[in-house]
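Left out: one protein chain. Kept in place: all the others.
Naming follows writing order (A and B), and every chain is counted from residue 1.
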Amino acid sequence: MAEEKDLRKAKEAWEQGTLAKVTARFPERKAEFTTLSGMPVERLYTPLDTAELDYERDLGFPGQYPYTRGVQPTMYRGRLWTMRQYAGFGTAEESNERYKYLLEQGQTGLSVAFDLPTQIGYDSDHPLAQGEVGKVGVAIDSLADMETLFAGIPLDKVSTSMTINAPAAVLLAMYIAVAEKQGVPSRKLSGTIQNDILKEYAARGTYIFPPKPSMRLITDIFAYCSQNLPEWNTISISGYHIREAGCTAVQEVAFTLANGIAYVEAAIRAGLNVDSFAPRLSFFFNAQMDLLEEVAKFRAARRLWARIMKERFGAKDPRSMMLRFHTQTAGCALTAQQPDNNIIRVTIQALAAVLGGTQSLHTNSRDEALSLPTEESVRIALRTQQIIAYESGVTNTIDPLAGSYAVESMTNRIEKEAQAYLERIDKLGGAVAAIEQGFIQREIQESAYAYQRAVESGERIVVGVNKFQVENEQPPEIHKVDPEVERRQCAKLNELRANRDNGKVSQVLAELREAAKGDDNLMPYILESVRAYATLGEICGVLREVFGEYQPAVIF
Amino acid sequence: MITEKEPMKPTDWAERVASGDRRALARVISFLENDDRQGVEVLKELYSRTGRAHVIGITGPPGAGKSSLLDKIIGELRSQGKTVGVVAVDPTSPFSGGAILGDRVRMQGWTGDAGVYIRSMGTRGSLGGLARATYGTIQLLDAAGFDYVLVETVGVGQSEVDIVRVADTVVVVTVPGLGDDIQINKAGITEIGDVFAVNKADLPGSERVATELELMLDLGNHQIWRPPVVLTVAATGQGVSELVRAAQDHYTTLQKEGKLAERRLAREKEALLLRLVERVRREILSIWAQKELSELWAALSARRLDPYTLEENVYKAWKGAKDE
Partner (left out) sequence: MERPIRVLVAKPGLDGHDRGAKVLARALRDAGMEVIYTGLRQTPEQIVEAALQEDVDVIGLSCLSGAHNHLFPRVTQLLKEKQAEDILVLGGGIIPEEDIPGLLAAGISAVFTPGTPTSAVIDYIKEHVKR
């Protein structure tokens, strides 16, 4: 190409002339510039860096394959993203109040945080639950708590996201049962369960069962929902926590999509047609500090997933190829030092998510490196989204950074490097095998350790932490969880056990046990157990008996 | 409380270890690890009490699932009412001298059990799959009254052979899919094992690995004991009771045939030799540092002196030092 040749010449001339003159007198600040993830960044990107790009093949149009520019044809000109603040703490009553407050403040979807005993399938009076009840989220022991949690919130009018994984089937069953009591048929329910066990093994740690039965529970949910909850996102394949554990942007894309591939393969093996469940798969990514890298990451993930679904799995339904995702700003980027600075960090991260075309967004509160957020901090975080949505102007046109030589070049690079990881993971036997062998964990840890060293050596600046510190900071107001929560929750649980029909409970649990030993879809059995007010701990206890518990690989 | 204020005598330590005092046991193991002379003094007191435990060594490549299997073996032995001491060895970093000892994670469920004691150990410069203190620690656990002492080696390459020096029964763990042929044919692997476990037997290829092992073992010359091959799945515990029974059968066979004492004596002799060699090595190393030698190094470097004459000289210097 003649033009390319001319441009190359012109660039060389610039480098040797104008540029060289300046750098001779004023050298650049560093010899090498890299993204937050350590990806090299050039001084200048020009059409030469995107010469390989074929517009129609690689970018296309919004709402069309390969969806690089967005999954909807109008994006935020049609409807803004769902502003969804993750919340939940203490008892169901307190969380219910917070949800109503958030809805009044203009939030458009709920996002439920559960406490750790709930996430690991223990009742609040289990010995391991001591000290943890109601701490990082709401404590749910039975349908009774779930009824309280959504009291006065019509479930056909909100979409609800639940961060629940190992016991996802149980919490989904409780949600369905609450809806029944409200007179809302399950077909009308919309929302998401995280239901992504593979990243629990790899990064987040709230697993219960070994991979095989866990994958069965997941495919049972896929099958059940395709029949009964057509509007429900059956899984939120999450890179968020993998990134929080310290990996790079490329690794976040690669490991998340590798897990996605594993779920698709498991569902196909379980006899499902790809287009029957793939449209309900959703994703969940992190928005970190490096604005351009993050925007490129979201775009690359979209394109790569579309290609995987079409080429590898032969999906026909365009919705199967669309990578729809929720974003949360990076918790690990928040600093305990000068916490107000976090408002600015969150703004940049949220902007990256919006410029990257997210479908929903959680913005972290400034005080989350210290404790659970106060109501005031949560409001500022929500206002950050609203300011981006209504004042910044970035929502007026679709995928505004497309065509930027830098962003397109980074998008290509992230896609290519993630693709290379996927090939390595395939060679290891897929994501499950790669996790069991510790490959993914080791890769994450290497990145986390490299980052920590870069911060400690001062090679990477974190404002307020290793530069621009202040002495004698005043600790800000923080949110406190009432220590009485645990006692109250245990008292409620005792009352429930005393007043329900315990004969019925034993019967439904016995049926669940038998079903778990066989290969029936477990959802109807779990739903029956929930309706009889069997507790989460009892239901998971039965499954623990049959399935055993996961033993983590120790990787350093 | 263990304080430095009142130094205890070796006999006191020995008494406490023998009476089942966990903290004393833990501290004496530290003495051994730290080359603190007190450790050996305690062992002298306790040696007469040793020889009662069945020592089982567990070796195999990294990723074979040794720790998980060990966890299940402990369970099987506990269900038989036996007490178990465990030594798990992990590599020490040659760069920093530090180590991450992670084998315990798999066995942490036994931590509250009074019949189980687990100790993690870094190799601390030892080149084999064991630490220098491993053998002494086994003797301590034996003297402390544990019915079984299980030793897990570092899972690296060529070092499996070391385990023979410390164990009555050696269990070699292998898994399908780790480059099977190379693993099995590797020099010595079929010769050191008394029992073979093909772990992760739910994976494809495990039957083939087992068959290949059987074929290799058929070529060997087994007089009193033909090592069995057991298929196990550590994750579910499948095959573990068979594995433990095989190890126990091996032990009773050794006893019955009068080979146990023979094997243990050979082991003691080898350990003794190694300790003596180590002692001499250290003495020679102390000569190394002497100033007189620096001229000789220069001469060697310039090829004015040959290394063989130099050897004679150093040897004489050492002998001279000994005779003084």
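By definition in this document, a contact is a pair of C-beta atoms (placed from the backbone, for glycine too) under 8 Å apart; a residue touches a chain by one contact, two chains touch by 3 or more.
Since we're looking at a predicted model, the values are computed, not measured.
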For the chain left off this view, which of A:370, A:406 or A:526 is in contact with it?
-> A:370
Among the options A:7, A:153, A:394 or A:448, the absent chain makes contact with A:448
Which of B:8, B:40, B:101 or B:271 touches the missing chain? It is B:101
Hidden-chain contact residue, picked from the options A:125, A:141, A:244 or A:399 = A:244
Have a look at B:34, B:236 or B:309 and name the one touching the chain we're not showing.
-> B:34
For the chain that's not shown, point to the residue among A:59, A:87 or A:116 touching it.
-> A:116
Can you name the residues of chain B that touch the chain not displayed here?
-> 1-4, 22-23, 26-27, 29-30, 33-35, 92-93, 95-102, 104-105, 108, 111-112, 117-120, 122, 124
Chain A positions in touch with the non-displayed chain are 116-117, 119-120, 122, 127-132, 135-136, 200, 204-207, 244-246, 332, 334-337, 369-372, 445, 448-449, 452, 455-456, 462, 465-466, 475, 478, 481, 552, 554, 556
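Just so it is clear, only the chains that are shown with their structure count from here on.
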Residues on chain A engaged by chain B in the complex (per definition of touch) | 210, 437, 548, 551-552, 554, 556
In the complex with chain A, residue positions of chain B that touch it = 63, 67-68, 71, 100, 102-103, 105-106, 235-236
